[in-house]
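Starting off with a structure, shown below.
Missing here: one protein chain of the complex. Every other protein chain is in place.
Let's turn to chain A:
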Amino acid sequence: MNVAVAKTGKGRAVSDLFTSAEGRLPGSPGITAVRREAFETYERLGLPHRRIEEWKYTDLRALVGEVLPLAAAPDAAALKRAADAVKAHAIDGAHKLVLVDSVLAADLSDVKALASEAGFKTLRETLEKDADLLKTATVDAVIALNAAMATDGVVLSIADGVQLSAPIQIIHIATAASASAFSRSQVAVGKGARATIVETFVAAGASAYQVNDAVIVSVGDNADVAHIRLMDDAPDAVNVTSHFVTIGANVKYNFFNMTTGAAVSRLQGFITLAGEGSELSANGVNLLQKTEHGDTTLVVDHAVPNCVSREVFRAVIDDRAHSVFQGRIIVRPDAQKTDGKMMTRALLLSDEAEADNKPELEIFADDVSCGHGATAGALDDSLLFYLKARGLPEKQAQALLIQAFVGEAIEQIADDNLREHVIGIAERWLERRS
């Protein structure tokens, strides 16, 4: 087996990560050049480290060290495990698209049922003609690596005016241990359409794997989109995900991310409000224990006037875990009457838990209302005692207060069924606390 080593700061030998995988990566010969260029960018930059401002709290060189080789195609046993995982994590009534180690598993997916409502292709199919999906406006090392290595993903288009009858759930299942999966997806929502997209990340018997995902979303004018990401990867896994979202005019875009798994994770969202009159609600919950490191980084770019953005973020950090929230709000010179607010709160359950919070407001317009607030603290002893005096054991009293704490972010999910699904995942996290 090839041992793939990413280039490190110490100038070690260039890896054969790419060359060993190249033959298995989809795309026409023209696309190979795009991939090679992206890989060169990654090699030039190397894994992000603390001296890169955007990554100062999430030093992947120190936390991850190396990028593992591409996962082999799943065998029958792995597909069986994946099928069981789909049953366990599927949302009732949703149209499922299942990626096993980042490759679409058509047998486990509801491709036919979906076809009546949305256009669907795999990334693999799309790349036979067109390399556009490998290009993004923002590029860093992990984004470049994703472009170089992206193996598969879903390419969805929801036509103008279509109201999806059910959520589309993209389920990422890891079955290969000590390997990497690179997925890249696109969701294009047409004008006046209404869609709910849920992304679920789980393991099916795999450990110590790495996920690098990218999702490119475009939302047409007057559309209404709920986008929910639930990352519950294996406790020793790595998940680095980049979102690129472009929002048209008079759109409602409601984003929610919850991190309950992975040893090291980062979700970086680049969200651009490109049309006037839109409302963005971007919310998140990090539930971290043991030595987990979870980073949620959101860059909200108000490129046009008259948009509203609201960010509510909650972190619950136990043991020696480390939560990072970086929230940047950019208000471009033309973006007058911008209304942007960001509120983040961290709950520290142990003396060794750590929360880093970096709000950044970059305001270039003069008639705007922008603000942020942040708090960090422990559970309130007087509330704990009240609950214990009513008969709740310590852990149960804590669980009730933790649920209340994250509830404020979870409540931003409008759909009852989805909200209950998310609460269920949070409850399972609470049960895992020793």
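As a convention for this text, a residue touches a chain if its C-beta (ideal position, glycine included) is under 8 Å from a C-beta of that chain, and two chains touch if they have at least 3 such contacts; residues count from 1.
Operating definition for what follows: contacts and distances are computed from a predicted model.
Visitor: Can you tell which of "Phosphate transport system permease protein PstA", "RNA polymerase sigma-70 factor, ECF subfamily", "Cysteine desulfurase" or "succinate dehydrogenase" UniProt lists for the chain that's not drawn?
Guide: "Cysteine desulfurase"
Visitor: Considering the whole complex, which of A:351, A:366 or A:381 touches the chain not shown?
Guide: Of the candidates A:351, A:366 or A:381, A:381 is in touch with the missing chain.
Visitor: Of A:159, A:177, A:374 or A:401, which sits in contact with the chain we cannot see?
Guide: Touches the omitted chain: A:401.
Visitor: In terms of residues, what is the contact footprint of the unshown chain on chain A?
Guide: Counting over the whole complex, chain A touches the hidden chain at residues 380-383, 385-394, 396-397, 400-401, 403-405, 407-408.
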